[in-house]
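Only a single protein chain was left out; the remaining protein chains are all shown in position.
Right after this comes subunit A.
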Amino acid sequence: MKSKGNITINGRSFPFREGQTILDVAQANSLDIPTLCYLKRATSNGGCGVCVVEVAGGEKGVQMLRACETPADVWMNVRTESPTVIKARKEAIQNMLDTGNHNCAVCGTSDAAWTDFQLGAQKSDETTDLCPVWGDCRLQDLAFKYQVQGQNIPSDKEYPKDLANPFFVRDYSRCIKCGRCEAACNEVQVNLAIDWNRNDKDASYPLANEFCVYCGECVQACPVGALVEKDVHYSLRPWEVDKKVRTTCSYCGVGCQLELHVRDNKIVKVEGVDAAPNYGSLCVKGRFGYHFVGHPDRITSPLIKENGKFREASWDEALDLAAKRFSEIREKHGGDVMGVLTSARISNEENYLAQKFARAVLKTNNVDHCARL
């Protein structure tokens, strides 16, 4: 698409296209405008106020506008970190911190307040640990960056906590009502399982209804500790993850891109990668069905059947036996009474070798797999 003109951001001029917001132009040029409720691929954003910027040059004088929802225009002279912007941003962060059990940023207030609030938050969680997403929280990051502390945190408010579903915890005490989960569910996955009226300030996001299929899109979208995987909740901290490995999902044929989080040679969490074909989305199997990988039922040693029972064998013994018997049958009957069933589950490289084995070693084209099943 053609450039529609140039916009000025922090004194520099950038071209933009029809339909691009100030945030789009900034991101395309590696300028950091912080966001929180903004969810890529969703249409309705703009509630949290974190992406506010100062826009001069128009008829209305200097305006404070949300970068995520304001279309770029040629008259705009944008400042992304002016003192007024920082003040407004601090207020927005402050308001969110004050909505619930955000006990990460309270250090620095009086010892007594810290302790009371901390104890209250921990008591409601029946734990002595800090918030389950401490160190992996967008709100905490922003609070530290802009040096904001919670002030009017209600320490005695009771919140419902939903532990009923098998995959994730829904903790209303930490919900900041940013709307990301609702947009993720209703606009990105279109499962329509979260019912929430944006205009009702007191509305909470109701529990998963009958339409919820536990895809976990809301969990990945949640910027705070309101939606956390059960496997992660109070048992995995981000700094304990040894590595994150990008790979391709091994369930259906869509080929979603996954990031496997590994601790001590075990997969402990799975996230969708923001790339084709899934752009961050996953289904319940891809996100939560990884326990087979290191499962104790895995076969871990070659087995040879003797008198109807399996016994463990060394690789040399098992491979020699397989090669010897296959060779004998090939010599006696020829390859056309032998077959290879390769697999729609293994890699291209392994499939290639399996058919090469049938054709070059057994000298038969009797090779197939379960494409039909």
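Criterion: a residue touches a chain if its C-beta (ideal position, glycine included) is under 8 Å from a C-beta of that chain, and two chains touch if they have at least 3 such contacts; residues count from 1.
Operating definition for what follows: contacts and distances are computed from a predicted model.
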Between "NADH-quinone oxidoreductase subunit K", "Quinol oxidase subunit I", "CO/xanthine dehydrogenase FAD-binding subunit" or "nitrate reductase (cytochrome)", which matches the UniProt record of the unshown chain?
-> "nitrate reductase (cytochrome)"
What subunit A residues would touch the chain not displayed?
-> 43, 166-167, 187-190, 213-215, 230, 243, 245-257, 260, 262, 265-267, 275-278, 281-286, 288-295, 297-305, 310, 315, 318-327, 329-330, 333, 335-361, 363-373
